[in-house]
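Missing here: one protein chain of the complex. Every other protein chain is in place.
Residue numbering begins at 1 within each chain, and the chains themselves are lettered A, B and C in the order written.
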Amino acid sequence: MIRSLSIIKKTWFSKNTFGLEFSLPGIKPRPGQFFQVRVNDSMDPFLNRPISIASYSGNRLLLIIKIIGKGTNILSKRREREQVTLFGPYGKGIVPKRQKSILLAGGIGVAPLHFLAQMHYKRKIPFTFLYGAKTYDEIILKASIKHMANRSIFVTEYGSGRRGTVVSAVKGMDLSDYAIVYACGPQAMLIALQQLHLPLPVYAFCEDFLGCGCGLCLGCAIMYNGTYKRICEDGPVFELERIHFEN
Amino acid sequence: MIRSLSIIKKTWFSKNTFGLEFSLPGIKPRPGQFFQVRVNDSMDPFLNRPISIASYSGNRLLLIIKIIGKGTNILSKRREREQVTLFGPYGKGIVPKRQKSILLAGGIGVAPLHFLAQMHYKRKIPFTFLYGAKTYDEIILKASIKHMANRSIFVTEYGSGRRGTVVSAVKGMDLSDYAIVYACGPQAMLIALQQLHLPLPVYAFCEDFLGCGCGLCLGCAIMYNGTYKRICEDGPVFELERIHFEN
Amino acid sequence: MKIKLFGTHLKNRVLLASGVFGFGLKFKRVTNSVGAIFTKGITAQPRKGNPPPRIYETSSGMINWVGLENPGVEYFCTNIIPQLKKLKTRIFVNIAGFTMDEYEHSVERIGDTVDGFELNISCPNVKEGGIAFGQNAKMASMVVARARKKTRLPLIVKLTPNFCDPLVIAKACVEAGADGISLINTVYATAYDIKKRKPLITGGLSGPAIKPFALYCVNRVRNVGVPIIGMGGIVSGQDAYEFLLAGASAVAVGSVVLRDPYAPLRIIKELKKFIYQETKHAR
Partner (left out) sequence: MKIKLFGTHLKNRVLLASGVFGFGLKFKRVTNSVGAIFTKGITAQPRKGNPPPRIYETSSGMINWVGLENPGVEYFCTNIIPQLKKLKTRIFVNIAGFTMDEYEHSVERIGDTVDGFELNISCPNVKEGGIAFGQNAKMASMVVARARKKTRLPLIVKLTPNFCDPLVIAKACVEAGADGISLINTVYATAYDIKKRKPLITGGLSGPAIKPFALYCVNRVRNVGVPIIGMGGIVSGQDAYEFLLAGASAVAVGSVVLRDPYAPLRIIKELKKFIYQETKHAR
């Protein structure tokens, strides 16, 4: 679906991360699903930017975007009431299992996991939210996470608060109580997590440069179970153990 | 000079023509001079847009821009207090002669001639302002022109008001009183004007696709007196009789 | 906008370029609206394609290095063609290969179950074969001649503008029996990873960045004597019309569908207006 939606609300969550809210009735999105966001009408940037659903509740769609480079920088200048062109929701996403789980977010990886947390919360599935960022300022959505999660842990690499990475934090946890882990963050984090070989299934939300975002171009690929899968169409959520990271 | 200036005021003169005002002390521009206006930071559009000085008074610079295509369309979305990058003023422009003159504007050609009118008015040089547009709505700056000009004539091709083109209008005028004509408008108008062979010198404000706008790239050319001149550096004002229009 | 091309009737002049719409089995509203679809490149053997990253964005364009990921001609014939038959559009199968035998084999194997073939002798993303045939008139002509013997269906040859003159190659292909020429395939391109200080991706450049180059190439080949399918950077009906002015009989849209899978519908509509204007003008 192609949609031109008006920005109902724009919120700055941190100095380089902002949220855009849209009214979008009639979709039934799954966590992990994302929209391909048109940056502007210019041919530079040429491709859309994949942005996960961070919240969907009462027909209100929230996208949270961290400024990384050219495209997200231009998007950050959009204002309320301006139109944004979106394609999607794309991706298979996941249907959350009814099992006690850990949501493990690194950096902007918090966005799709926040939507997953929302689902858990609505369905009364207990979960712990473990969330790490470089500095304390970069921790966003804290109140909402605290409100929904049975337990929430925030770690940072520098500055105040509990020190460390989410990977080191999960390593030190007693996991006997949990049945499943969902993780989203930079690839380096996913690789470190994979090396822990946790004794429970881990579902990873993966990233890559996307072309179409909808299975047409074969531009995204992830080596999974010995064959290439589409991040956009077959994922972006995959069982971590079976991924072979190549780049 | 490269300058990043804040838009002090934005005005819509007609439904597709707007003005941007900047504070810019310390320049002594001549009519016909223009700025190379950066559209945005994207590489598409790649080149700057040449825009004439439409008014300069009390350190206030006014640029008037008609929406034509991609670049001017993007510029039309700029708001007050946003920054615009400008290079210039470029071009030789002209020093108005102290002689009674006719200012002959077609369409957006009114912009540089408005600045010329301002100069005439300040120096108390008498002039008639003859200004044509497609429709009456497109006639802009009417009050200001009426205020400054000794006589002003507005003609339109369609709709209310006096009918006709500036070329047909000037053809019907008694020119014995005047010493000089300044003309700015589409090339078709300049060609038609040239064919009239008016009995007094005509100075034409010319256009072309510009590259650099400042004499570096040899990308603009006008056949003048048998050799190629730079529109940007040697003009954009040339004696109409000596121009050989090629495109 | 109906046209007759290669003896077949097409709904309109806007086709889907190879590789950007898979086999046309998704977004069927789009597939069923275009004049024809060129499938993703098919090789004799299945290929898993290149490791990620396969795509990299550039100014007004993109580089791809997909590497001809496809299930191979056997699977294609058994599992895909039956589905393609249900589409309401013409199907041209893009055939890639590493040896001349492979091209010949695939064409023969597919037989006359589709509407035609596009011989891809211009893919910059594989090491052997492919583009090497497209850069050499003699080899190009051999590939075409051998495929020609195996099919009576329309045989289009897709050319590269990379380091060879498409006119020279096009002439050789037409002499060897090609019914049409499509161009351009992507342009050689490299992007660097400045952190790792080595190439991030080496592949083919496409998108609006290459449009002026593509128009040049199409115009250069225009008098070769067979219909030309023009492509490279088309994002609007105006772009498409420019390719017709340059000598193309139809156009194919590629990268723009990554930006907007519904773009072909818009382009068809916009192009209609230009063609209408022109015919009005001619009256």
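Worth pointing out:
The criterion applied here is as follows: a residue touches a chain if its C-beta (ideal position, glycine included) is under 8 Å from a C-beta of that chain, and two chains touch if they have at least 3 such contacts.
These numbers come from a predicted model, not from an experiment.
Which of B:M43, B:I67, B:L175 or B:L196 touches the hidden chain is settled by the complete complex: it is B:M43.
Contact with the chain that does not appear here is found for just one residue of B:V95, B:A179, B:L200 or B:L216, B:L216.
When the omitted chain is restored, the residue from C:Q83, C:N223 or C:Q238 that touches it is C:Q238.
Mapped onto chain C, the interface with the missing chain covers residues 58-61, 63, 161, 163-166, 187-192, 194, 197-199, 202, 205, 207-213, 215-217, 219, 233, 238, 241-242, 245-246, 274, 278. Within the entire complex, the positions of chain B that touch the omitted partner chain are 2, 38, 43-48, 87, 208-212, 214-223, 227-228, 246-247.
Residues touching the missing chain, restricted to chain A, are 43-44 (touch as defined at the top).
In the analysis below, only the chains that are shown with their structure count from here on.
Judged by the touch criterion defined above, the protein chains are all mutually in contact, each touching every other.
Looking at contacts between chains, the pair that accounts for the most C-beta pairs is A-C.
Per-chain Cα centroids separate chain B from chain C by 47 Å.
With centres set at the average Cα position, the gap from chain A to chain C is 36 Å.
Annotation for chain A: residues 43-45 touch two or more other chains. Residue positions 59-60, 208 of chain C are each in touch with at least two other chains.
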